[in-house]
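Pasting a structure below so you can have a look.
One chain of protein is taken out of this complex; the other chains stay put.
Chains: A and B, in written order; residue numbering restarts at 1 for each.
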Amino acid sequence: MDTRLSLLQLDSVTKRFGGLTAVSRFSLTVGAGEIVGLIGPNGAGKTTVFHLLSGFHAPTEGAIRFKGVSVVGAKPHQICRRGLARTFQIVQPFVNLTTLENVMVGAFNRTDDAAAARERALEVLEFVGLGARRDVPARALTLSDRKRLEMARGLATRPELLLLDEVMAGLNPTEIEAIIGLIRRIHAQGVALLIIEHVMQAIMALSQRIVVLHHGEKIAEGRPDDVARDARVIEAYLGART
Amino acid sequence: MGAEVLLGLALGALLLAPPFLPPYFLEILISVMLFGYLGAAWNILGGYAGQFSFGHAAYFGIGAYTSTLLFLNLGVTPWLGMLAGGVLAAAFGLFAGYLSFRYGLRGPYFSLVTLAFAEMLRVVAVNTKAVGSSLGLVIPNREPAAVNFIFAGKLPYYYVILAMALAAVWITRRLERSKLGYSLLAIRENEDAAEAAGVDALGMKLRAMALSSFLTALGGTFYAQYFAYIDPTITFGPSVSIQGLLQAIVGGAGTVLGPVVGAFVLTPVSELSRAAIRGRAGVDVMLYGVVLVLVISFLPHGLMGLRRGRGNPPRVPLQ
Partner (left out) sequence: MYGLVACGLSLIFGVLRIINFAHGAVMMLGMYTTYWLFTLLKVDPYLSIVVTGPAFFVLGMVIQRTVIEPNRVAAEHNQLLLTLGLALFLENLALVLWQGDFRTVRPPYAGASFVLGEALVEVPRLVACGGAIVMALALFAFLRTTDVGKAIRALAEEPEGALLMGIDVGRIRAVAFGIGSGCVAVAGALVTPFFYVAPDVGESFNIMAFVVVVLGGMGNFVGALLGGFIVGLAESLGATLLPGSLKQLVVFALFVLVLLFRPAGLFGGGRGR
């Protein structure tokens, strides 16, 4: 892949916690406007990759570049400011703030003015379909709405790359369908996406490219249907399920 | 609308009634305003940012000692000394805050460190001859002069502290609607999520720290000028730190009016109990203890929580 086009670039990234290697010599690129799926059995190190990308962990070895600039050692808010936003696997809304206020916190990333932040937040809320819930405290939202809120807060920061960590987990098929539609609309706005997901049908349908992580190592990468036929991938999943 | 009319009436009463009040009530009102003011200052860091300082006495003491020492030794007017104390306190707050936040101290650990910082200053003050050791400092009674922050009666002091309390409430109101305010609330709710949403947690907390300690120090100067006497235990002791947070917690932490409402409830309670049981020190603080336990058990969002559910500390923290 042409490096000039790649938005995000990981070179041989390793993360060790004490004696445990969570991610091992992992390389990955995400191009501008691309949708990449990151899959793998539980404990494969997917969420650790997100923590590394968003600045919550520092890699033990390797380089991470976003828009050509290293983000190793940068704090989460600095990375967010550069245009890389994320959601959390376990949703983390500010429970005592209203839906609108939650999203405003993200919107302040691009403005110091409260009125402008409010306007941007309202726009994003409409976009994700939470417009009617804007004055409800986040603790009163359903899981499905909380997942949308999580995405809205990320979107409000005006990212170029959005990391989604299992935004479909725990949702019913109708809700999943709606989230897939939302992700497509986010993509249509020119935002690149890196998605961790266990809902296979969804990730296969959405992703242009899929990367498979197993025991912290990349075991396969390619077009969704190729990856689905890969012997090592099948073994990893079947092995993990027994 | 009803609430605004009520607030307007209360403000009118606070502005106009005092000249006609007997001195005893005026004294109580001054206490109410001072504690409400200290509560509001604490509230910025404790209520909004959720960083529970147990050591705001440090800033109070710095304010009281700075202005008094400048006045006694160099003849600098306490009005200027007040600002100097505020700046010094903010600097100390930034130092203590940077150390604590930089090394990731959260929750109770932060509380303990702030307590330790205040106690260290107290010990230093007790052992430093130049600031009067444990005997403290007296501002000798001299000619009343507005320039020197010395007034003839209690009334001018009342209007000074009223203005300070109103200013603190106004600042809180402004804060609540600003980027800083939203950022602090987000940090209080969930610091990691706030960071991920682009909030510079360290920077924002330090701003709250500086503002809170600056304002607290101004209260220290007021105290010194009003009572004309300060000593290490009064100014740096744990009771000052507790006073500030008590008003905010009882009234409602993280609300604009909470600290002032808290002061209006707590101060009369303590005055009445002191009047009821004379000659026995400690009754008022004992009642504070009871009130604190009761409020946390039954009104975890403070008195303001009776009105609405927003902007209050989480009863159930996430994870």
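What we mean here is this: contacts are C-beta pairs under 8 Å (C-beta built on N, C-alpha and C of every residue); 3 or more make two chains touch, one makes a residue touch a chain.
Every value quoted in this text rests on a predicted model; they were computed, and no experiment measured them.
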Chains on display which the left-out chain touches in the complete complex: B
Touch criterion as defined above, residue of B:21, B:116 or B:228 at the omitted chain: B:116
Candidate in contact with the missing chain, chosen from B:7, B:80, B:124 or B:146: B:124
Hidden-chain contact residue, picked from the options B:100, B:172 or B:247: B:100
Those residues of chain B which, in the complete complex, touch the missing chain: 50, 52, 99-100, 103-109, 111-113, 115-117, 119-120, 123-124, 126-127, 238, 242, 245, 249, 277, 280-283, 285-286, 288-293, 296-297, 300, 313-317
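Assume only the chains that are shown with their structure count from here on.
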Computed distance of Cα centres, chain B from chain A, in Å: 42
Complex contacts: residues of chain B adjacent to chain A: 177-179, 182-183, 185-186, 189-190, 192-202, 309-314, 318-319
For the chain A and chain B complex, residues of the former touching the latter: 54-56, 75-78, 80-81, 85-86, 88, 90, 92-98, 101, 104-106, 108-109, 111-114, 117, 137, 153-154, 156-157
